[in-house]
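Shown here: the complex without one of its protein chains, the others still in place.
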C-alpha cells in the first residue's frame, strides 16, 4: 500500500497526541474499535465556555491511516463548536486523506470516536 | 538430434551411391522399408567370379542415419564374400555409427536390405 | 555455439529483442521486489511495472488491461482456458468443439476433458488447412459449452477466419477460446470488435522471453473460469503464484514493440517471405502446405517430394529450420497437421517449415535460396524414388 502525502504528513507528525483528564466535567472522551479488530481510536475534547472545542487529544492503535485520521480529527475538532464537530463523518476523512477503499474502516473509527466523545461530554453536562 | 561424426561423414559424403543394372545375373538387388514409413533403403551387389562382392551401390530415402547406414553398408559389402556379408546386422551399424536408440530402425533397414540383396542374388544363381 | 546457423525457425521461438532484454534486466537485481509485497517500495515498484506491462499486452489486442491474466506461457493459458471454462460450465453441457490441427497444448487439454467425461469434437479441416464454416456450424450442439480454434497455425501458418467463427459462436451463445500464440504481432486482433471470451498468448513467439504468457478473460460479459493453480488467489483468483516481474516486463515491452512495429515488420517480411516462397516453389515437385493466401507471410511450409524432411535439415547445418512443429519433431510420426490437410505420409515426411522474423535479412534469404535447392538436388540423386 502506497500512502497518500496527506496520510504521511499526519502519520509522521501526529498533531495533538496525548491525554486529557477524563474525570474533568468539560472533557469528553470517546473510543471506537477494539484491540481484537486491530484498531482503536480514542479522542478527547475539552469544551470551552463558549461551546467551542478548545483542546482535542488522541491516542490510536492501528494502521497508519487510523493514526492519521485520529490526528486529523483533533485538528478539525479544535476550534469547532459541537454541532459542527458532530457532522464530521468518515467520508470527510476519506477525502481529506485520499484513503483507498480498504481503509474505509479507519475513517469510520475516527467518526465513531468523535461521536462518542461528544456524547460523553453531553452526558456529563446533563448530569 | 545431434548426429555422430561417423553419421555425418557418411551422410555428407555418401560412398557408392547409384544403381547397378538389376537385370544382370551377377547383380543382387534388395530393398527394405516403405515410403509410407518414411524410409527406404535399396542395396545392390555385383558378385565376382571368386564369390566376393566387387561393387555395391545404394539408394536411400529417409533420415540422415538411414542414408549413412546404407552408405556404410556398401563400404562393408565391397570386397566381402557372401557369408561374411550375410552376418552384417543392425547392431554392427548402430555401433559403427554411434546411433541413438531412436535410430535403431534405420540400422535395421540396412540389415534387411543386405539380406534381401543376397537373397536376390542367390535366387538368380539357382535359376 | 561456434558459427551460428541462419535462423529460419521463428515459429519455434524467437530471439528476445535486445530492447526487451534491456527492459527486463533491471528487474532482476536492482528492482527485484515481489509485486505482492504491499509494505515497501520494492513491492510497489514491481507492482507498478506489472500493471504497466498488462496495459501494453492489452493494447496490442485492443482489450481492457483488467481482462489480462498472467500465466507461464500459452500452454498454461490454453489449459486454464479449456479446463477452467469446461469446469465452470459443466452444469450447462459437456460438449466442446475444437479442430484437428490445433497445437497439442489445446488438443491434450481436450483429451483430458474426455477423460473427465466431457465429449470433444475434433473437426477436420479443408485441404488448405482452413475450417469449413458450414461444417463448423453443424458441429455446434445444444450442449456445446466451449469452442477452441487457433488464430494462426504453428506448423502451416494458415489464418483461421476468427471473426466469422466468433460470429457463429456469438449467435449460438457459445464461449469461444482462441489460441493466439502464433498470431500476436503478426495479425491484427481487436477484442473490442470481436466477441471472443478467452484468448491465449505467449511472449516467446513475439520477441519476448520464454516462460511467460497471458490469458485474456473477458469480464463484460463475464466469462466464468475455474482456477487451475491454487494458492493465495493472485490474478483475480484465476492464477496463483508469485508474479515474475522481469518476465512480465519483458512480455509487456515485447507487445508494446509489436504494436508499434507490426505494420513495418510485416511489410518487410512479406517481401522476404515471398522471395523465399517463389524460389522454393519454383523447384519441381515442391508443394506448399496450407492455403496460399490465408496465411502469415512469415511461415513457409513445403513438402519436397522424393526426399525426407529430417535428412534435408541434416543437409543444411548452415540453416536452422524445422520439419513440422518443434514439439513433435523428435518423434518418428509424420506431422498430424499435415496428415489433417490430406497430405500422404510420404509428403508429410518430406516437409520443411521455414519461418522468418524480425531479424531475418536479405542475405539470409539469399543463402537459403542457394543452399536449399542444392541440397534438395543432392538428396534426390540419392533417392530411389527420384530416378524411377
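Residue numbering begins at 1 within each chain, and the chains themselves are lettered A, B and C in the order written.
Following the convention adopted for this analysis, contacts are C-beta pairs under 8 Å (C-beta built on N, C-alpha and C of every residue); 3 or more make two chains touch, one makes a residue touch a chain.
Quantities reported herein were computed from a predicted structural model and do not represent experimental measurements.
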*From the listed residues C:101, C:153, C:194 or C:245, report the one that touches the chain absent from this view.*
C:245
*Considering the whole complex, which of C:42, C:122, C:336 or C:385 touches the chain not shown?*
C:42
_Positions on chain A where the hidden chain makes contact_ = 1, 3, 11-12, 14, 17, 19, 31, 35-40, 42, 58-64, 66-67, 102, 105
*Residues in chain C touching the chain absent from view*: 1, 4-5, 7, 9, 12-18, 20-21, 24-25, 28-34, 36-43, 45, 72-76, 78-79, 103-109, 111-112, 202, 204, 209-212, 228-233, 240-247, 310, 313, 317, 319-323, 326-330
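To be clear about the criterion, only the chains that are shown with their structure count from here on.
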*Roughly how many whole angstrom separate the Cα centroids of chain A and chain C?*
59
*Please compute the C-alpha centroid of chain B, do the same for chain C, then give the distance between them in whole Å.*
42
*Using the average of all C-alpha atoms in each chain as its centre, how far is it in Å between chain A and chain B?*
96
